[in-house]
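Only one protein chain is missing from this complex, and each of the others stays in its spot.
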Amino acid sequence: MSTENSTSTLSREDLARLVAADIAPGSYVNLGIGQPTKVSDHLRADQQVTLHTENGMLGMGPEAHGEDIDEELINAGKIPVTERPGASYFHQADSFAIMRGGHLDVCVLGAFQVSAAGDLANWSTGAPDAIPAVGGAMDLAIGAKQVFVMMSLFAKDGTPKIVADCTYPLTGLACVSRVYTDHGVFLVDHGEDGPSVTLREAHGMSPHEVADRLDFPLTLPAENG
Amino acid sequence: MSTENSTSTLSREDLARLVAADIAPGSYVNLGIGQPTKVSDHLRADQQVTLHTENGMLGMGPEAHGEDIDEELINAGKIPVTERPGASYFHQADSFAIMRGGHLDVCVLGAFQVSAAGDLANWSTGAPDAIPAVGGAMDLAIGAKQVFVMMSLFAKDGTPKIVADCTYPLTGLACVSRVYTDHGVFLVDHGEDGPSVTLREAHGMSPHEVADRLDFPLTLPAENG
Amino acid sequence: MTEFVDTAAEAVARVQDGSTVLLGGFGNAGQPMELIDALLESGTTGLTVVSNNAGQGDRGLALLIKERRVRKVICSFPRQSDSWHFDEAYRAGDIELELVPQGNLAERLRAAGAGIGAFFTPTGYGTTLAEGKETREIDGRHYVLEHPIRGDVALIKAHTADDAGNLLYRKTARNFGPVMATAAAHTVVQVQQRVPVGSIDPEHVVTPGIYVDTVTALGADPARPEGQPENHPQEAKHA
Partner (left out) sequence: MTEFVDTAAEAVARVQDGSTVLLGGFGNAGQPMELIDALLESGTTGLTVVSNNAGQGDRGLALLIKERRVRKVICSFPRQSDSWHFDEAYRAGDIELELVPQGNLAERLRAAGAGIGAFFTPTGYGTTLAEGKETREIDGRHYVLEHPIRGDVALIKAHTADDAGNLLYRKTARNFGPVMATAAAHTVVQVQQRVPVGSIDPEHVVTPGIYVDTVTALGADPARPEGQPENHPQEAKHA
């Protein structure tokens, strides 16, 4: 897999590999529940990435199996996990201080929608009969130095999930830095002249085709611009 | 020494003994710098009082001497102290959360003045050329469930130090519960009808003589009222 | 001063009808199952429960909700794959829900314990969970004003208590315990073991005894047989 434009879309595995490769060595990272969890499979040992789980731990290791399962050592998805050397435990207020205080380098989240201003919608479909649950989503959205989103670019009905304005209930405003999708990687710039979105690379369609499907002005990669 | 009215004034040692005897068994207590420190000499082991020092410790023991001196184990007055079994260390924000959150049962402080409303002035003389220093005084004043003050009833010039309104800069408002002085013990009631001060016992002068010297209405002990 | 009682039933005696109860745990980890069982036995009802979740499966808080003892839940993540008792009570209109982002929940509990009157948090700004709340821009960032959450009683789980009430926790079961212990008028703790004063290194104490009112030691946890000592805190091994 290359990070240049390609004619085939990226699989979920490709995406996880791409995100993992983009995380700077030595980073402190929180991986959200679901698709983002897969990123850990592609982090190389020499990247020395330390994983945070918001239920009170730094230095989280891979999922636990068999005899290693300990119901008092779980991740934010309540899956049994393991402990890396150099780990530490802390209580919930200290754990969220790590996030809210901006100490994590990267947080990787799933999403329903991301706006061209970097607004994130990932906690509620807004369906009137749904039982709401937010967990740490809003803290994760506003806490990390960089928030990476992983999702498909289009919903099942073909409408784009990167939009001018989110129609789903918001998780956080102007918080997303990058969006990794099956059809390409989008960089959100929160500049002083207002936000802008640049397509870093396209997959499965051309950059112009991607731009045509979106309802906001997309900056294309330099070689295509 | 009795807790009834007496014809002689209370010495500083008497006061320390009196305060110590009034601390309920099992209490968590902070003793301020100076005269209040003496209270610890009179706490009985069976009272099981736990001492807090705001620089980050519960379970502080007596002053350290000789080989026991450790410059990393000091009290709020920067005097080397010792550690009792069952002690714990914590950082400064956690230590002041213990105070501000109202978890200490008793705090004993010195004072320049206390008002009839229980206002405390103990951190600054207000002299124009003085270099100000407040330390933890304002946190101690408002934090504990009960604040006991130890001081002489009269200043060197003969003016009372329990007053209608403090003239010295305030440390905290309506925070003092009791005032232990050489001439008697005063209880400050913060009732719904406004504050009132009751003389529990007089020493070295009669209750009426004490009342005559003060410039606010003093409630006298029941047997003299 | 910390009192030690022999049974979970005695430990929860402080909880009354209508009490606000802070309930430790993130999922089942750190949830004081035996204290909750005793609360079920006691018949106490009309409770407001503050907890991260609203119960999983057929244990602990889920059973309190099933039995309709809980009038209101203040939590961050009620809906889960196995939160069927909450789901049913909620859809039936039998339980009130106040949804709070998890970090705000933790910080509001901390504020209660630390004597903070209110605080400006960036979490939730611009979302429906901040609707109607005061907001402010400070140094170019937007914040929402949040207030403390206090409990009448906290029910939490720790691993070890010494005779002075100092607590050690275990791994991610620590979660809300230390914060809730500071935020309730009365804190009740179930521990696996009680050790003499002096058994815990003062540098390692997580919750000082000043926050701990009642402790009951349950002995060995069936889920953690003695054959796994390496998972226990260091002091536990020495005791």
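In order of appearance the chains are A, B and C, and numbering begins at 1 in each one.
Everything that follows uses one rule, which is that a contact is a pair of C-beta atoms (placed from the backbone, for glycine too) under 8 Å apart; a residue touches a chain by one contact, two chains touch by 3 or more.
It should be emphasised that the depicted structure is a prediction, and the values quoted were computed from it without experimental measurement.
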{"item": "In the full complex, displayed partners of the excluded chain", "value": "A, B, C"}
{"item": "Among B:G110, B:G135, B:G204 or B:P221, the residue in touch with the chain that has been omitted", "value": "B:G135"}
{"item": "From C:D6, C:E131 or C:E203, residue that would touch the chain that is not displayed", "value": "C:E203"}
{"item": "Residue among B:I74, B:A111 or B:V176 that touches the chain left out of view", "value": "B:I74"}
{"item": "Candidate in contact with the missing chain, chosen from A:G66, A:G101 or A:G158", "value": "A:G101"}
{"item": "Touching residues (missing chain, whole complex) on subunit C", "value": "107, 111, 114-122, 136, 138-139, 141, 143, 147, 168-171, 201-204, 206, 233-234"}
{"item": "Sites on subunit A contacted by the missing partner chain, in the whole complex", "value": "25-28, 48, 50, 52, 57-59, 83, 85-90, 96-104, 143"}
{"item": "Contact footprint on subunit B, counting only the chain that is left out", "value": "53-57, 70-75, 78, 83, 89-93, 95-97, 99-100, 119, 124, 130-139, 142-143, 169-173"}
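Everything below uses one rule, namely that only the chains that are shown with their structure count from here on.
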{"item": "Chains contacting each of subunit A and subunit C, listed by label", "value": "none"}
{"item": "From subunit B, the most remote chain by mean C-alpha position", "value": "A"}
{"item": "Chain whose Cα mean lies nearest the overall Cα mean", "value": "C"}
{"item": "Chain centre separation in whole Å, for subunit C relative to subunit A (CA means)", "value": "29"}
{"item": "Inter-centroid spacing, subunit B versus subunit A (mean Cα positions, whole Å)", "value": "55"}
{"item": "Between subunit C and subunit B, distance of the C-alpha-averaged centres to the nearest whole Å", "value": "35"}
{"item": "Multi-partner residues of subunit B (each touching 2 or more other chains)", "value": "none"}
{"item": "Where subunit C touches two or more other chains at once, by residue number", "value": "110"}
